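My questions will all concern the structure given below.
Note that one protein chain of the assembly has been removed; the remaining protein chains are unaltered in position.
Right, subunit A next:
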Amino acid sequence: MRISGKGLISGGRRVNFSFNGVSYMGQEGDTLASALLANGVHLVGRSFKYHRPRGILTAGSEEPNALVSVGKGAAQDPNIRATQQEVFEGLVARSQNCWPSVGHDVMALNDLAAPFLGAGFYYKTFMWPAPLWEKLYEPVIRRAAGLGALSGSANTEPYEKAFAFCDLLVIGSGPAGLMAALTAGRAGADVILAEDDSRMGGRLLAEMEEIDDKPAHVWVAEVLAELAGLDNVRLMTRTAVTGAFDQGTYSALERVSHHLPPSQSLKTAHRPRECFWRIAARATVLAAGAIERPVAFRNNDRPGIMTAGAVRAYLNRWGVAPGERITLFANNDDAHRTARDLVAAGVHIAAVIDSRHDAPDGRDFSVIKGAVVCNTSGRKRLETITLRNVSGEEKIQTDCLAMSGGWNPSVHLTCHMNARPVWNRDIAAFVPRAGAVPGMVVAGAANGSLSTHAALAEGAGAAVAALGQLGITAEAPALPRACDAPYRISPLWAVPGKGRAWLDFQNDVTVKDVAQAAQENFRSVEHMKRYTTQGMATDQGKNSNVAALAVLADATGRSIAETGVTTFRPPFVPTTIAAMGAGAAGQGFKPQRYLTSHRTSLKRGAANTEVGLWYRASYFAKEGETTWRQSCDREVMMVRNAVGVCDVSTLGKIDIKGPDAAKLLDLIYTNLFSTLKIGRVRYGLMLREDGFVMDDGTTARLGQDHYVMTTTTAAAGQVMAHLEYLSQVARPDLDVRFTSVTDQWAQFAVAGPKARALIDALVAEEINGETYPFMACGAITVGGVAGRLFRISFSGEHAYEIAVPARYGEALFDLLVTRAEAEGGGAYGMEALNVLRIEKGFITHAEINGTVTAFDLGMQGMISKKKSCWGKVLSERDGLMDEDRMRLVGLKPKGAAQELSAGAHLFEPDMTVERVNDLGYVTSVGFSPTLGHMIGLAMLSAGPDRLGDTVRLVDHTRGVDTLCEVVDPVFFDPEGGRVRG
């Protein structure tokens, strides 16, 4: 019921919204919760396990009950807290976890079966037979117990992520936060003030009190006006700081447009739905306030039962009385303010019940002292409460019960870096441990200082202290006059008695469940939590954990301090994966690297394949070719018989310069590079420090102190880091520098018997066997552009690699392919490249897989005896030179199927196919059109000693089981006449 003229949103624009298909009227500034309460709607959802009718418990992000689904279609958002969702014109919200409706929920039968559904029920009942768990039990349980559902279609709403930096991050904008921001703002510090709510002010918006003789909200408005005028202060509403991480890094979730009609946000105004922030703060003031806790008593979960502070907030901020005959049940002085404010607003108070015998008297209401509420009635809305005191029990008619078990400081963020909070007996709550998070100072209610006066003072002091750490001098503003009423409390966690008394409303955990956990010896608070699921729902037990552990302490005969708390972990509020992963969906998942020849390759029929981040042409389909094999076979034969062109720019290219370049290369490579002549290229092998092969490639010497190294595509980054490691860490005395130039040069292989003629006709220089013998390199000019030419080959053919600055790549590729086609050749892709290199027994990272040594590859001869190199010592360990190691061989099919398969394992033909008999595995296979059959490379135990033997090849995944012959890994032109010719 809305009280005319009451509250801070009075006079706001009217807005229409719908809930469960019924249209209602709200007011601008309303949350869904306040608007529903204004319309007398208390039944909002069903509980997780027992499907009990539930209403609105709180007025903030800690809300456990009032979770709704908002929106329609793909953008449907489940589990939105009605206490946070602002109403807007056209808002559509629905209850969840109920069928067919929130009023008539079939699964409410669970509530009748409650005696069987206590803690550990699932663990005990669905143990056997085990296979049924995954197929039957879990799906059924998940359907019955649950929260809201996603739409099932991909969400197309935009989300964003962003970084922010500041001197001081102030978390929370209540009295402490505002004073901290004001203090720091006036001192000129770079300030971010983050507030979870849509409006700054914290509890000051919810209380009837004065600051400097003005209504508190007026003081708030004045401070905000000053802060808004400061360029160095950034005000962020609807922004929940969700985690505290190392070195002052904080995560935060900004709800950017949940409060706007879809038409006004997203696509039209380019607003994301949410933004995930990473804030790097040099210092932080945590002024996150406190969260009120309920009291556990029988049937304390009915719609209409709320926290006392929430009732006050709905009344004072939103002008809504959540009932017509309201009762109050409390154990502390603070809660009496609810009765005071309700009376002042003319709302009928049916009873004020305080569990303390020494509770203060009210001025405008009488207080029933030393009494408790022990039961309630009313299925879909509270109807009565039962009061118990020394003289017995008495029923009281009421439609709203405001309860308060005291306040828990919001210590969550102080625990994110492993600190445990400290029990404070005076306020019967946990308070932050000093120095829990480096750079963070805690102030106000979050620090256990529960008066406005104390919050204002601590807020200013915290900012001065936090900035002091940074060497920024700040002065605390004059302290405004404010209420400093004492907060007196006498702990009351659970009212003894029969029946179920709820602790965790969202996960349906009762006092009985916790007691049962203790009885079954789950005495550690962490065990109790997992056994009962206490605090494991989306609200993370914000208003129930402390009471639950108090009940556990009682059940196990320990003090609360001894019992301890469970670990608070990020995020403080539920965070959507969409926000955390913003920008990383679909193509944003990882960068895409395109070759300069990409467009022209596609025009020429290329089918692309992904190679790491690169997109490379797999093959070029010509007219009439219907399978990749046809294209691949043609391309292989084209290279063997005419000339082929292939973009090899993805290979890592590292420019190496300096007087000690040669020394460094002698260190990294197993073979010598200091002896390499200028204008020559050498193939090199590099080892990891444990002696296994890291990478291979060619390095060209362009000048006395200038080399250019090529790495494999896969290891480009690793080799670059390795070079930097060797030069900076292992040999800082060497004068040498490296630059990755992979992206700067476009490089194309031109291979085949007609390659020389093609290159000679293309470049300005004369290219023949004398000027460019095998493994020569040098500067050339092509079409007026300065480039480089390397006579190297990865196909076994007479071949060159020609490199030009990347901006000429596309044009040169076009030119090369056009000229090659005129000679009966053309472009070839990765498939053909792979077949060509397997025919020659050349290795790639399919073979250099991290477990092979130079010895395994038959390359031990490449480890120079004249010098040391990185990894050499350990490569010579006994076990790594064992003849029986799996070593590189070639394979030829013998069976009728003529099939080979990469990844297959090898066995003796007469041995059983099992792990102990495994002799090795196949690394690469391909169909060789040159030889007319499949060929493969494999790592086979004692392989090179078994040439001519027959082995059995088994691939369970592809269903291949065949015999093959062990052969030399070089299938084609073993003398190398073609490459040198």
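Everything that follows uses one rule, which is that a residue touches a chain if its C-beta (ideal position, glycine included) is under 8 Å from a C-beta of that chain, and two chains touch if they have at least 3 such contacts; residues count from 1.
The criterion applied here is as follows: contacts and distances are computed from a predicted model.
**Student:** For the complex's missing chain, which UniProt name, "Sarcosine oxidase subunit delta", "ABC-2 type transport system permease protein", "Xanthine dehydrogenase family protein molybdopterin-binding subunit" or "Menaquinol:cytochrome c reductase cytochrome c subunit"?
**Tutor:** Going by its UniProt entry, the chain not pictured is "Sarcosine oxidase subunit delta".
**Student:** Which of these touches the unseen chain: A:397, A:818, A:851 or A:868?
**Tutor:** Only one of A:397, A:818, A:851 or A:868 touches the chain omitted from view, namely A:868.
**Student:** Where the complex has a chain not shown, which of A:115, A:732, A:784 or A:932 is the residue touching it?
**Tutor:** Of all options in A:115, A:732, A:784 or A:932, contact with the hidden chain holds for A:732.
**Student:** Would you mind spotting which of A:361, A:724 or A:945 touches the chain that isn't drawn?
**Tutor:** A:724
**Student:** Out of A:89, A:520 or A:690, which residue would touch the omitted chain in the full complex?
**Tutor:** A:690
**Student:** Which parts of subunit A face the unshown chain closely enough to count as touching?
**Tutor:** Contact residues on subunit A toward the absent chain are 163, 245-249, 278, 280, 417, 438, 667, 689-690, 717, 720-721, 724-725, 727-730, 732-733, 868-870, 872-874, 876-877.
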